[in-house]
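Encoded as structure tokens, the structure appears first; notes follow it.
All protein chains but one are shown in place.
Naming follows writing order (A and B), and every chain is counted from residue 1.
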Amino acid sequence: MKNLNYLFWAYTLIWILLAVYLLSLSVRLRAVASQLRRLKSRLSPEEKT
Amino acid sequence: MPRWLAAGREVAPLNATPPALVICVKDLQQELKTRESFTAAFFFALLVQLVFSFAFDFQSLGLGFQDVGAGVLWITLTFSSILSLQNSFVIEREKNCLAALALCPCDPSSVFLGKFLANLIFVLAVQAFVLPISALFFGYDLAAVALPLSLVVVVNAAGFSALGTLFAAISVRTRRSELLLPLLLFPAATPVVIWGVKATRLCLAGRGLEAYEYLVGLSACFGAIFAVAGVLLFDYVLEE
Partner (left out) sequence: MERLDPMLRTIELVLFPVVAVLMVACLYCIFCVVPNEVTMGAVQRIFYFLVPSAWVAFLGFFVVFVASTLYLTTRQLVWDTLAHAAAELGVLFCAIVLLSGPIWARPAWGTWWTWEARLTTTLVLELVFVAYLVLRSQAESRDQAARLAAVVGIVGFLDVPLIYFSVKLWRGHHPIVFKSGGGEGLEPAMLKTFMLCMFTFTLFFSLLLALRFRLGLLQEDLAEIKDREMSPGA
């Protein structure tokens, strides 16, 4: 088979790009979720009183 | 019922001239008084041509205006138009007139049409001065193709200005408007630039109108589509 290295690089780069995006998505999601949780825990005692 | 609709009903019958024309005339009068925008755009266009002729050494390469003229024309037109499009809304922002335009007792689409018309006239005025000078620079007899060439330039400049007016109004609202407008406008205006360059090249080569009338038609369609889009969407852009 010829041109195998092109094939290899194409798929490697695609997966790297997708992985980077997924990583950024999960980082952002986790940051927002933790902030929300912190705010909720801060708010909930006030709501009870 | 939106505010402008209610207000427009009362005022429109009293005023005979269409509001779009009033806004256009206002812009042109302002420009005639200050000549800020014209001077800037005109000398910028000349500078672009200068860089152009340094970058591509025409005389030693033996290239004529019919080969490179289309490129020169469209680079100068798009680059200098960006300046004037930007300015037409920046002056409104500086004197806080955007709010006044939004409160103007007429349909927002009239504001769009007025601005669009003023911008188009302005772009064409700059080109009317720049084109003969560039023909002089490159030793080309412009008079032979003056009529078909002006048709091509008018139609394509109209398409470019229609989209440009809408995007300039959008970008002026943001923090760094001068960065955003070229970023928005250049890729979106690709079709009109491609068709404009192609038609201009055929025109400068001395071909008859039938060789490129379909290109002019396509550009006219582009202009019509985005003029209609501007009329329909300008309300949302102008809103505070």
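Simple rule for what comes next: a residue touches a chain if its C-beta (ideal position, glycine included) is under 8 Å from a C-beta of that chain, and two chains touch if they have at least 3 such contacts.
All values reported here derive from a predicted model rather than from experimental measurement.
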Hidden partner chain, touching residue among B:Cys24, B:Ile170 or B:Val216: B:Ile170
Among B:Phe58, B:Phe160 or B:Phe226, residue touching the chain not depicted: B:Phe226
Of B:Leu28, B:Ile75, B:Leu101 or B:Ile194, the one touching the omitted chain in the full complex: B:Ile194
For chain A, residues in touch with the removed chain: 1-4, 6-7, 9-11, 13-14, 17-18, 21, 25, 28-29, 32-33, 35-36, 39, 43
Missing-chain contacts mapped onto chain B: 163, 166-167, 170-171, 173-176, 179-180, 183-184, 186-188, 190-191, 194-195, 198, 218, 222, 225-226, 229, 233, 236-237, 239
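Methods note: only the chains that are shown with their structure count from here on.
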Whole-Å gap separating chain A and chain B, where each centre is the average of the chain's CA atoms: 43
